[in-house]
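Once you've had a glance at the structure underneath, I'll fire off some questions.
Left out: one protein chain. Kept in place: all the others.
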């Protein structure tokens, strides 16, 4: 099974060859640990190329940490974070955000995986009342957990709403590259220029071995983040090996080509799925995810050959993800199997 | 400067070539994330080869996390952890143990970097008194932070003391390999057989890119550790790349040969230092660290060429570490520079 | 305004005279602090009279603490607490439960302020999945925050559901006395006999100056609660003055007569409200609260004379509470004012 490729998650893929090369090349002699090395400085400079000056960048091990530590920097424990009910921070991080920030996460009903100003406004109550947590962060995910993509204006008005109230916008960008590709934006246009305050920049799902970045678009928000990261158990000693992964991803358009490929494969998968009348596409395919409603009894039979996640058991919806290394042939083989399962 | 090697820390070294190879070989196709993959299962089996059955093993990103999450598994927030004043958990983890466990860490005076039953006993007070935190864990480091090594019997009696009182022993084994080599022990003899309950097994300082393991020697202590790790932001999605590092380290004696070499280099460095009358060896050189008292004005002059840490400013003591890749020539070059600095 | 009585909250009332007397009588000489005194022992014995043997009782300062520390005793930080969206722990404690336990509180849609097995079941997912918090406590409030009362059988089946899954039932009994009166139950019948594991026993809203109790119906759950309470900043030094309040409340049926009176006054208020056609009773009046929908413009005009809380701004619903000291005349005066406001 080792050499096979499936559709369970973009993090089931391996590492892009250019990333492995970058790691191997950095394996020369000794350098100071914990980020005080030239590789890390160079990677930070690469982020500045993409996102502009006056930013602060910190590398961490995984996406949960990027999110949780971002929120830690933005909050005190009596604050609240508003997010969708399907947000990774709300449902998939085993309560790490609450545990580490002390904050309440307030789930906002969000069809299509997106917050709107209306939904956020109705969740912003009890302002100034000592009995209530105080709304502090609007947490959005781009591309969303259901594979949709916010239009730039949708993020811009959420940012404006937040800033008018002394709140912040955090963007969980585990798949920000996929969204930027969809929208034809640069990474900066997709984040900072829309008013986002802090970004969890995802690398692992886009071809890295394991490295993410927390990017602050206002330096003062990052003032003590060195301590937050260390206390959050996210300071790598051999930082260079994370730094070079991220630098390589941001070099020669690798972030874009990887994401672009994954998105195209999702489009192809969508097309194939649409040809099968018993299957229904549940969300617009705007990034690298395809959500499909399929007859319940088929699910486990297909899963015997391909592991993937049941997204919503009650509604019989499954999630199929494409990655930087998904091939057209993978999709043909997979949809062939689905079809055969259906008609057998 | 890139290709040079220094003595600042064993984590300033790069990655052993066999480790890089193992990573490259694991980069085949898709596997399920988060530890449900064959690479991880195989690595766990390798730990069982070394440590015996009835253990539980979890991989985490770094040593701070291994320590903090181990302590989390063993405590409730009203407990106390007894450790030396020089313990990594006490001084070098930015308060992460307190932050994450809620516990108080009680520093016990410890000449030579080692706890003794006497010192621990005198710190165990207020038992059963609701105003006081309740001692729960004895936290030791092997090899210690000052490069010394507990004799097996010293650990055994600490374990006995702990277990008689319903307490646990946690061993910070960032350099357990170096200690085992010194003592001529297997990894199991150096830990489990001495009564240690939970081990932070260090890999990064012994040639890995970045991977550590938490090893429970009683399965029930690990009962909910999956959640502790995830909530502690230490669950890797592409777990295979951590697993293969640890498996390679435990295969073909690599853990032992790497540590053995580092220890031998430290012995050689010690010899060279002893030839310089203005320098004084401060602690017995029993692992891969050499602590040296040197004239204050020399320190910064040598640091101009080689970065290393001032261990104790008041006492003018510096720390020099050897690693798996330190060469005899490195030591000759370095001590030559020291000598020249002294006489210039 | 001092001597007036309103309908804002049962905690706007003062202290029942018998309680003040009990405090004054306990003010004799010195006694050991922190609960090791005869007054506290006597009060605990009084709880045993009401709730039976094999319980553990701890006094704390307020209801938020009783709830939060109860949950702390029942959980680890990766657990989840299921409760209604209107639960005091969810909306009115400024995130203290999340902050102190580290747990996620999962809000369950609950018309009428009550959980049902169906609603709880659908919120119990991700069992055994390391990415998800693990459901551990079903938190119910009796009488509920909207003045309704669970039937005994409704609690019993929630308890059964919980215990079948290794979960616990916590009952926020800030107004348990009012519910027991409504149901004609003893305090034990209303709690322990229905399978409740831990009770926040409310005193302050029922005529005390300020004292609540955490009552464990299984001793082992309370094993380390002394430390939880102290670390939770809830250990009173002059405990006797809290103990005698609770003992007096549980003596000579004071808990029952106070609650009975408050309930009767709420019934009378309900009757008066029903006579005013522009007002609508929103929830069944089963305890001491009356929730009323009234024309928006009236609300602030009545509030000029009587402070009370707007419960739901969107739906124009207000909350009026009766207490142990509410008089029939108070109700007549108040409803007269309401009527005058309406027709002026």
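When the chains are written out, they are named A, B and C in that same order, and each has its own residue count from 1.
Operating definition for what follows: a contact is a pair of C-beta atoms (placed from the backbone, for glycine too) under 8 Å apart; a residue touches a chain by one contact, two chains touch by 3 or more.
Note that the structure is a prediction, hence the values are computed from the model and not measured.
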Contact with the hidden chain (one of B:10, B:56, B:98 or B:145): B:98
Contacting the left-out chain in the complete assembly, out of C:100, C:168, C:217 or C:283: C:100
Absent-chain interface as seen on chain C, which is shown: 1-6, 8-9, 11-15, 20, 23-24, 26-33, 38, 61-65, 68-69, 93-96, 99-100, 204-205, 209-210, 227, 230-238, 241-242, 307, 323
Chain not shown, touching residues in chain A: 34, 76-78, 102, 130-131, 133-134, 224, 226-231, 235
Residue numbers in chain B that touch the chain omitted from display: 77-78, 80, 91-95, 98-99, 102-105, 107, 126, 130-133
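As a working rule, only the chains that are shown with their structure count from here on.
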Farthest chain relative to chain C (centres taken as mean CA coordinates): B
Most central chain, Cα average position: A
CA centroid of chain A to CA centroid of chain C, Å: 42
Between chain C and chain B, distance of the C-alpha-averaged centres to the nearest whole Å: 50
Numbers and ranges of chain A residues touching at least 2 other chains: 93-95, 99
